[in-house]
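My questions will all concern the structure given below.
One chain of protein is taken out of this complex; the other chains stay put.
By letter and in written order, the chains are A, B and C; residue numbering begins at 1 in each of them.
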Amino acid sequence: MGIIVVNTKAYEEAIGVKALEIAKIMEKIGKEYGVEMAIAVQPTDISLIKSNTSIKVLSQHIDAIESGAYTGFISPLAVRRAGADGTLLNHSEHRMKIEEIADCIEIGKKIGLISIVCAGNLNVAKSIACLEPDYVAVEPPELIGGEISVSEAKPDVIKKAVEVVKPCKILCGAGIKKASDVEKAIGLGVDGILVASGVVKAKDREKILAEFARAMI
Amino acid sequence: MGIIVVNTKAYEEAIGVKALEIAKIMEKIGKEYGVEMAIAVQPTDISLIKSNTSIKVLSQHIDAIESGAYTGFISPLAVRRAGADGTLLNHSEHRMKIEEIADCIEIGKKIGLISIVCAGNLNVAKSIACLEPDYVAVEPPELIGGEISVSEAKPDVIKKAVEVVKPCKILCGAGIKKASDVEKAIGLGVDGILVASGVVKAKDREKILAEFARAMI
Amino acid sequence: MGIIVVNTKAYEEAIGVKALEIAKIMEKIGKEYGVEMAIAVQPTDISLIKSNTSIKVLSQHIDAIESGAYTGFISPLAVRRAGADGTLLNHSEHRMKIEEIADCIEIGKKIGLISIVCAGNLNVAKSIACLEPDYVAVEPPELIGGEISVSEAKPDVIKKAVEVVKPCKILCGAGIKKASDVEKAIGLGVDGILVASGVVKAKDREKILAEFARAMI
Partner (left out) sequence: MGIIVVNTKAYEEAIGVKALEIAKIMEKIGKEYGVEMAIAVQPTDISLIKSNTSIKVLSQHIDAIESGAYTGFISPLAVRRAGADGTLLNHSEHRMKIEEIADCIEIGKKIGLISIVCAGNLNVAKSIACLEPDYVAVEPPELIGGEISVSEAKPDVIKKAVEVVKPCKILCGAGIKKASDVEKAIGLGVDGILVASGVVKAKDREKILAEFARAMI
């Protein structure tokens, strides 16, 4: 079964109760089509989503810290206690040091957070897979937020990525705006999609999510 | 009226419901002695504290971003919507770029977050005061987490800092462990104290907070 | 007497012997017009420029470190021993933490490096002046590399900056392409200009430098 991960970034229209609105729609569509749904929100919104929906909740980032004197960093434990099921890591808007990625994956495993680690190209995807996260998310940075989807623009990259990251699961993202983008991605062997503005900025979020979900099954 | 700010950092014993426990004690003592109380927590815990106590809630950090595509950064707006009254900035464990401090203070003013900006020495305190935050918090980094308080070890620094940051309000911190540390600080002209392990790691948090509060009035 | 500072950034046409070519032209024009010249180059090129010209040589950045185990950071001492007279700090392409700026200015004073600290707006310029560098360089980031100069687009910012940074000396930069830009800047009270592509990318570097120099006297 495929997964749809929606990243709300720091979009005004997806913070606080507005994040919950999106999560509620995801929950509904997820049940309707039997597709797994996960939302990656601001840390402030994790508990809100967790206590009001049944979908998976992710942090958009965690810092590579254990308990202690680390003022202002995002504590993995705090994220977990707030109800998160996992976290994005190394998003193209928030690249991380390789040692920190390794540490975050390891800390996550200890406390029960799955990890979805982003990679901008094949080489980096393969390199990250060695660190054994739950998912590698392949997102060519030049396509993020654009009009052409990764599955349309770079099907070969996706195809090869599916191979090189094995046995890691794989998501693809960047520019995903319509059902055919998702269909192609699934056809290329991915386990799910990572989408942001394609859902958050959509005129009709329920409609587009339903189309994505239908394309996954 | 003075203010006591407790920074919970990423201490395991001050995350989630454990942060709320501390906030509850602060609320009680604050009312008893008529002292203003503020707790700086993990972003995940802001809404929890806000909806269950009447004390001020602060974020430990915000990033200098407005609404938009900033995955994994701490959005000032998200912090505000979750219920925060303000934020720490530039803590010695999380130093910031000068332009980012300036931007965060300005963003904070627009959306209703007060700012408490840390400085490790007099020069930096004066420099930060030019950016017009609500508070400058003077904390010599070499004393943080230690046994000797800043008001005992460096009374001259505190005294001069009170002058150079005017008309900004001023907090002092680092090594504050007992009532006499607070008394001295208040005597030197500060508007309040910033304390972390001194409360979080105290055997009897209620007792120490009561002593601090009594020393402030 | 005014100063012209040329920042060669990481432009291919201003690295190695190509940096020396520019420095040689600057030396010639500087002598001809009695204008002080300084070139801010890659650290690798400091000794080359120093041993082959008489103009001032600057690093484009130093890290806030003393002698010790700091692999891969730019040592102020190394820069000094290689022959540098000073350094840029906090360029808009390389913003620094406020504590690091303070430390670099102080380290520089101890070992004989003058400091030119960049600021993107008035507030930050004032704040940086409190740290007592040799020069504050005001460069609105949105004008850098553009066609309209700061002295044309924001004369009021320059005028006020001259006041707020006193007694620090002041440079202005961003978009400076022609003699009239320099004339205006000098008329507004600045002590010199900071220019990059305006010289490095000029078709006739000698001609433009001569025009800038003439406009300064």
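Operating definition for what follows: a contact is a pair of C-beta atoms (placed from the backbone, for glycine too) under 8 Å apart; a residue touches a chain by one contact, two chains touch by 3 or more.
Because the structure is a prediction, the values reported are computed rather than measured.
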Displayed chains contacting the withheld chain: A, C
Selected residue (touches chain absent from view) among C:I4, C:V79 or C:I101: C:V79
Which residue of C:I15, C:I148, C:A179 or C:A202 touches the chain not shown here: C:I15
Contact set of chain A toward the excluded chain (per top definition): 90, 95-102, 120-121, 123-124, 126-128, 130-132
Touch list for chain C against the chain that is not drawn: 7, 9-12, 15-17, 40, 42-48, 59-61, 65-75, 77-79, 81-82, 88, 91-94, 144-145, 196-197
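Definition applied: only the chains that are shown with their structure count from here on.
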Inter-chain centre distance, chain A versus chain C - centres from mean C-alpha coordinates, in Å: 43
Whole-Å gap separating chain B and chain C, where each centre is the average of the chain's CA atoms: 37
Chain A, residues touching no fewer than two other chains: none
